[in-house]
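Of the protein chains in this complex, all but one are displayed in their positions.
Chain naming follows the written order as A and B, and within any one chain the residues start at number 1.
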Amino acid sequence: MDLILDGFATALTPENLLFAALGVLLGTAVGVLPGIGPAMTLALLLPVTYSVGADSAIIMFAGIYYGGMYGGSTTSILLNTPGESSSVITAIEGNKMAKAGRAAQALATAAIGSFVAGSIATVLLWIVTPWVADIVVTLGSPSYFALMVLALFAVTAVLGSSKLRGFIALFLGLAVGLVGTSTGQARLTFGQPLLADGIDIVVVAVALFAIGEALWVAAHLRRKPLEIIPVGQPWMSKDDWRRSWKPWLRGTAFGFPFGALPAGGAELPTFLSYATEKRLTRHPEEFGKGAIEGVAGPEAANNASAAGTLVPLLALGLPTTATAAIMLVALQGYGFQTGPTLMDDHPDLVWGLLASLFVANALLLVLNLPMAPLWAKLLRIPRPYLYAGILFFASLGAYSVNFQAFDLALLLVIGTLGFFMRRFGIPVLPLIIGVILGPKLEEQLTTALQISEGDVSTLWSEPVAVVVYVVIALVLVAMTAAGLRRPAESTPTPADDKEMIER
Amino acid sequence: MSTPSNPGNPGNPGTTGSVVVAYSADRYGETAVAHAAEQARKEGARLVVVNATLGSSLVDNRFAHDADIAALHDRLTAEGLEVVVRHDVVNDVADAVVAAADEEQASLIVVGIRHRSPVGKLLLGSVAQKIILTAHCPVLAVKPSS
């Protein structure tokens, strides 16, 4: 309890409050803007934030994370263009509501539902994160190594529709992570002394999320403007409240556990929430035509799941989303040892972050409900400036790491890779997580084998490790079986449901 | 992307010449259309509604939604006018209006004009001004009654 109060003391200092507000506003703006997401924003901000205090930067990042989701749901409701897979479901009923003249109510239930779900999930975080960290910290290196393998495997194979492409991305990431002289010998440095310290993860993140994305969008720029639905101040009637509160709670219940699992993601819980609300509703005739339950539930699930992803991030040092991956990069950039010991070593930082999530959530509601019409104006920014701005700030960010033109060349090379990954449908997330976790994996393996004096059987000497490997093996067998039954056919996932959405 | 949503008209013997109106989906555009409709009726001319956008931003509030353009077309047709609509993504809105006037052998172009702040004048070109300066026929500039 004292820890939470201390956390609030950190989060509520005027300076950190300012950073939280800045993060929330910036996050909402980039969530609304086409082509920029929270992951790209965090990547672009990484170099700048190292000049700010660690707690302030992390608090701002949390604000951007939450704000980005809020902004994303605004555009999916008003424009029917879900920017991220997590807001695809919201767009189904949300845009129908808006077209039926109920945009204000759709935005209100999304915003208040996000607040309710975010607040409950934040309280759950306060309870679950220390508990998980306490358990994991007692595990030995072999078990921790197994958990890392599980996280890599889950992000690669369970999320995304093509397993093969997931593994391609992961191994490309691991290869990038090999570069450098961390083992005492130069690996993959091409004889280039500037590569001796490895490729700076900031450059990799900015290249993949900013340059790759900007080039990809530039190649396929939408020409015809989208039809936006005008909106005023969001509000809800008593009846809307009555129909919304249960879906909010049920959505939270779906979202948090899925987010907290290593193979989390928001796609499945939002989909489950939608299906549940459709079954339980007293207004089945409205589904497909703009049912408020179909916005309230998935939006809550989306936010609760986003909060849930902080459990593996803070308690295990394992990121499961792109945004969480960049937050981990930021923590490492400040020199923190991420992993189960983070909570014990830096309680002020972790609890400041956990408390600030609550603050960010409240700020989001207070600031954004009145500002919804203003956010819609952001969509009128001319896109040449938007994407030129992304390229500008990406170059500045990469250059500011070492002030070397070489980093800019790397930026272009990896950005080109990011462009082709988008062209060939290869997910970016496994790559960035491979770059981050690859070196840690090697480190953990070394620690485990040092303790056992080179005896490899130590890797399966702990029960937790054995259980994890069995789980991975079972999933692999199930995947292979499924793959053999239907060769050369793209696996149907909840993705099929997305195709129903008209564009 | 397509243009005249009222095909099979050119050379219709019933009408001579045309009136082109630069339409934007706001009250300036509404005013311009009202004046242009009146002129077209007087002259017995065809009414050509041009609603164009650069498509440079994700949302352009002056670019009418497809449904609204259809409604406008139906409304004007119901008033007994012969209406052609050009609803396009173009490289320059003013050029598109002038080109439409040339192609349709317009006797008049109607544009809505608005008050602009000094900063706005500095940063943004004026579509109305460019139409007035480049058109090959008379241009009628109208503004909503405030």
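In this section, contacts are C-beta pairs under 8 Å (C-beta built on N, C-alpha and C of every residue); 3 or more make two chains touch, one makes a residue touch a chain.
Here, contacts and distances are computed from a predicted model.
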Chain not displayed: protein name in its UniProt record ("Tripartite tricarboxylate transporter TctB family protein", "DNA polymerase-3 subunit epsilon", "3-isopropylmalate dehydratase large subunit" or "Formylmethanofuran--tetrahydromethanopterin formyltransferase"): "Tripartite tricarboxylate transporter TctB family protein"
Which residue of A:133, A:217, A:295 or A:468 touches the chain not shown here: A:217
Touch with the omitted chain, as defined above, among A:187, A:246 or A:278: A:187
Residue in contact with the excluded chain [from A:233, A:450 or A:480]: A:450
Chain not shown, touching residues in subunit A: 34-35, 48, 51, 75, 79, 81-85, 88, 159-162, 164-165, 167-168, 171-172, 174-175, 178, 183-185, 187-188, 211, 213-224, 265, 267, 322, 382-385, 387-389, 391-392, 395-396, 399-400, 403, 405, 408-409, 411-412, 415-416, 419-420, 422-427, 429, 438, 441-442, 445-446, 449-450, 453-454, 487-488, 490, 495, 498-499, 503
Missing-chain contacts mapped onto subunit B: 56, 58, 92, 123, 125
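Basically, only the chains that are shown with their structure count from here on.
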Chain centre separation in whole Å, for subunit B relative to subunit A (CA means): 46
Contact set on subunit B toward subunit A in their complex: 1, 53, 55-61, 63, 65-66, 89
Touching residues (chain side subunit A, partner subunit B) in the complex: 34, 79, 222-228, 376, 379-384
